[in-house]
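One protein chain omitted, others in place.
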Amino acid sequence: MIAADDNCPPLALRTRWHAARTHTLALAAPLSAEDAMLQSMPDTSPAKWHLAHTTWFLEHFVLGADAQPFDPGFARIFNSYYQSIGPRHARPQRGLLSRPSLARVLAYRAHVDDAVDALLDRDALTETRCQLLELALQHEQQHQELLLTDIKHAFSLHPQQPAYRDDLVVSPREVGDCKWRAQVGGDISIGAAAWPGSGCFAFDHESPRHRVWIEPFALAHRAVTGGEFLAFVREGGYRTASLWQSEGWDWIQAQGITRPLYWSEDESSEFTLGGPRAIDVHAPVVHVSWFEAEAFARWAGARLPTEAEWEQAASTLPVAGNFAEQDALHPRCAQRDDNGLAQMFGDVWEWTASAYQPYPGFRALSGALGEYNGKFMSGQLILRGGSCASPVSHLRASYRNFFKPTDRWQFSGIRLARDA
Amino acid sequence: MIAADDNCPPLALRTRWHAARTHTLALAAPLSAEDAMLQSMPDTSPAKWHLAHTTWFLEHFVLGADAQPFDPGFARIFNSYYQSIGPRHARPQRGLLSRPSLARVLAYRAHVDDAVDALLDRDALTETRCQLLELALQHEQQHQELLLTDIKHAFSLHPQQPAYRDDLVVSPREVGDCKWRAQVGGDISIGAAAWPGSGCFAFDHESPRHRVWIEPFALAHRAVTGGEFLAFVREGGYRTASLWQSEGWDWIQAQGITRPLYWSEDESSEFTLGGPRAIDVHAPVVHVSWFEAEAFARWAGARLPTEAEWEQAASTLPVAGNFAEQDALHPRCAQRDDNGLAQMFGDVWEWTASAYQPYPGFRALSGALGEYNGKFMSGQLILRGGSCASPVSHLRASYRNFFKPTDRWQFSGIRLARDA
Amino acid sequence: MIAADDNCPPLALRTRWHAARTHTLALAAPLSAEDAMLQSMPDTSPAKWHLAHTTWFLEHFVLGADAQPFDPGFARIFNSYYQSIGPRHARPQRGLLSRPSLARVLAYRAHVDDAVDALLDRDALTETRCQLLELALQHEQQHQELLLTDIKHAFSLHPQQPAYRDDLVVSPREVGDCKWRAQVGGDISIGAAAWPGSGCFAFDHESPRHRVWIEPFALAHRAVTGGEFLAFVREGGYRTASLWQSEGWDWIQAQGITRPLYWSEDESSEFTLGGPRAIDVHAPVVHVSWFEAEAFARWAGARLPTEAEWEQAASTLPVAGNFAEQDALHPRCAQRDDNGLAQMFGDVWEWTASAYQPYPGFRALSGALGEYNGKFMSGQLILRGGSCASPVSHLRASYRNFFKPTDRWQFSGIRLARDA
Partner (left out) sequence: MIAADDNCPPLALRTRWHAARTHTLALAAPLSAEDAMLQSMPDTSPAKWHLAHTTWFLEHFVLGADAQPFDPGFARIFNSYYQSIGPRHARPQRGLLSRPSLARVLAYRAHVDDAVDALLDRDALTETRCQLLELALQHEQQHQELLLTDIKHAFSLHPQQPAYRDDLVVSPREVGDCKWRAQVGGDISIGAAAWPGSGCFAFDHESPRHRVWIEPFALAHRAVTGGEFLAFVREGGYRTASLWQSEGWDWIQAQGITRPLYWSEDESSEFTLGGPRAIDVHAPVVHVSWFEAEAFARWAGARLPTEAEWEQAASTLPVAGNFAEQDALHPRCAQRDDNGLAQMFGDVWEWTASAYQPYPGFRALSGALGEYNGKFMSGQLILRGGSCASPVSHLRASYRNFFKPTDRWQFSGIRLARDA
């Protein structure tokens, strides 16, 4: 019943779904029950909550509202923001959920996974249910990345800055100067064909595919490095009002921000999922806000790309790079690649100049799922390309990620653009 | 030395500038020295400050930094936000400036106007200085509208809700149902030619003129009325989460917002510059935020137009309507106009779906004037068309106004759009 | 009908009341209508509001609720905090009252004064009404001091730091070392006999007179000087946590407080009602909070006196010193007085160690006047003695003033005590 498609990942949905569920458990494995409770700011969630919320999503949308829930009290505490489904536990208080225990949440996962498998064994999945399973899988993958960024934030605030793992892959390398790659403009099309309908999964806000006029432009062949950003810091970038958006300038003044999120005060080391490490001047700078990215670009005499420019340049590239699967969980130096664009996928999410807004003709999914993306279209900016914490199978050239201009706890970095 | 242009207002710059300066004084005339000090929130400024700040702009940029200033202390208190020029008095404390007195500020205006006239008499205006005078004139006009919106806000908070004027023109009329007007799409161009250079004034952020692809669409033939918005209120629009952006929903909950800014609690009257009046269900609803405009559009099964759509539809229309010159200072009912678009200019600024972002190839003015617009390009939305408080000569189809999605004290209203 | 009393000021009530009303006008005379509108923080009020509120108090309580009010809208805006009388204009928005104008407020004062005089001419004052007139007079005097402290605060925030007056009396002098004066302890009585009843005015919270046991102690013969406080600043007083109450330490950290309120950053000058002046190291330090006073005392190896100790020491002294009548409006150096206590009255209010709490057997006045003092008995500390801005006739040894431990805009200073 699940159709393969030439353009879409050929792997069967059930296999992919199993793999995703298993991978989430692997990500949580280094965490104690106590670690899994940490919520260090209202924007983040405990690992235990990610484990349970993705399971609730599966239970509610795939098994369905009619099925007997594992625990009737879970809907209230593991629904994230679906107002139409019922009251929810306050987001900033997710860290207060000592009950259910991690053990019980893992039992919840196993129970729901078994129930979905039973459904699949009975060949009972309608096309709609397949689509919901696909959506649940994609949703699971989003929370895999959030689980990593959220625990990183929590551990960074611990006085002893513990490592999430001490066996992460590190492969230092040198990187050459940044080069400009000319890109053609014109009457192009961006966005994905609407799903469901096309066979290939894409979130609602990636559609419809639509025409855009862009002028010729140039893109940097790789992401901005820690060393390049260090020069910005040392040459007074954070003290020069004319480089900043007015709102960004007020924000860095009020918060006393003088460097990327996890950099040490002396700009020599940074906190990583492997614990504190010396800043690698050859690797991409990471954990900068849009305000910092935009100010850096102005300082560098460049600008950020629009999302249409970015997607046009990425559309012919393979989705390859440094993802969660590479098990570095930190950005790495770009490969030397003298003729093309490096690091478009993986390593760091790249802030664009584009506000998060609906594409022309955008239609949200119907019902509760219509709350998935459509209601966050104010005050956020688009990021593209995926990071070292993203699963590779989750990404594509049309993928739109979005965060507020002050958000820094994602693996967010910078690629420069300029007019041709 | 001031060249006329076929496409541009032929009236001589000097005459227009005189008229603008005189008009500002007329706007301030109903205010006592005490009224002219009122600052009711950090976003607004006292009328006295507007009178002085526009004069400081003229003195600093037209007479020039070399000229002997009227008072060396004024730069600090009447500079608005030009970081590159020097330290400034904190914005939220403009209401604490009892000194200089209104009388002295009026003397300051007369002094600087005389000095500019003396320059013009000596035929000393270079082309650059002419441009600066044009910019000062346009800047004066912007502050004319702010003077009105700011004093309206201050008076609305006075327990006795005094009228700014009691002789304003009121001309009630009935308005028919709203009709859709189909608009063609395609490969269009929007924006103004860069000024200076083209002869026609436009702000830097209106340029460069550039190509945009738009799909066919339809626009409502007039603005949304008070009666239509009242139906939204009464049918629970402010209590239905699914109509709102997530950020907007949180905002109306936190602030307890249940109706447009100046409506009375029983939804029967509204505060105007002529004092409290019964809500005119036939006249455009006004003083709504972008969040309210966007939620209303969703409730109505429509959407807000993009700024490209709006400009394309407006580009062939005359700049005619209910402006400050009509001396109503409040939106009026649309004329019956069965075949075209009414109220595109004047009455109310129309919120668009577009975030305020730079046009492709945007270049800010150089020097301190580069701070005019370019540094406000985060977190704001575009409004188009002008209002009942805008001077007619200040407007054009390419004019971009911008405010935060929660701002409501401008004369902001709604025009609906939909896909074709 | 107004009885004189051997122990009480013999001057007739009517004469004293005339003098007080006239003195308030004299205090407001240096202020323009614009100055009289300034409200620089929620705790302060505009001078115009003080002028009108004291008049409303007189109209409401002396002429009575039955009399025709001058303007029925005034009750709402000029009632301060009497919840039982009706709704009130929000305190932090008193600065938005451009209407009524200062001219109209002065007419209001004249009108109500005339009406009270007409009552007095008709010999119509009952004993109750006499008491209310006495209370209104005392209330007027309280607002005279607040008018001065409030305008001082507002002018201090003006970028040009204007002087309230430029003709204030300045009489510098040197002061010798501080000496300890031993005081006897034992079973003493403090507080005033209840008024009305005794003939001598006192506020309700000064009564009843009651017995207190105190141990022998010593008082400093004069107030702490600017020079002594400067030593505390320079020797790191504001950087030594062990000197501070925990709440006070958190407060100075959060607010970045490193010196008395009106001292310049370089600790060389201070803002006064006569404009900026060099700090007089011989004159009392002024505008310190209770937290600062208490920390200074600990640093000096001493403590603050309790209010019982202070009153016992002051009870035999004449009410003499540097008051508003001396027209310095700033603390002056103590007279050399080798055997007694100097500056117990006038110059600076002296923070005591005592929380503001009811005396044993305290009874608030009945009706709305019961809200005068009784409801402020939480979170405030007692000050004693009066200041350079207090009218001399307003003070006595039993007088209790009270402010929050972070308040600094009153003329508050320090006198040290220690155990015997």
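Letters A, B and C mark the chains as written, and numbering starts fresh at 1 in each.
The definition used in the following text is that a residue touches a chain if its C-beta (ideal position, glycine included) is under 8 Å from a C-beta of that chain, and two chains touch if they have at least 3 such contacts.
Fair warning: this is a prediction, and the values are worked out from it, not measured in the lab.
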Output for the hidden chain's shown neighbours is A, C
Out of C:A353, C:L369 or C:C388, only one touches the absent chain, namely C:A353
Considering the complete complex, of A:L13, A:M37 or A:I279, the missing chain is touched by A:M37
Filtering C:P46, C:G191, C:G248 or C:P331 for touch with the omitted chain leaves C:G248
Note that subunit C touches the chain not displayed via residues 81, 83-84, 187, 210-215, 241-242, 244-249, 290-291, 294, 306, 353-355, 357-358, 360-361, 370-371, 375-379, 405, 419
It is residues of subunit A that touch the chain not shown, namely 32-35, 37-38, 40, 73, 76-77, 89, 93, 95-99, 101-102, 154, 157-160, 162
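Definition applied: only the chains that are shown with their structure count from here on.
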Contact graph of the chains (line, ring, star, complete, other): line
For the copies subunit B and subunit C, the interface residues, called same if over half of the numbers are used by both and different if under half, are same
Rounded to the nearest Å, the gap between Cα centres of subunit A and subunit B is 38
Averaging C-alpha coordinates per chain, one finds the centres of subunit A and subunit C separated by a number of Å equal to 60
The distance between the C-alpha centres of subunit B and subunit C, rounded to whole Å, is 47
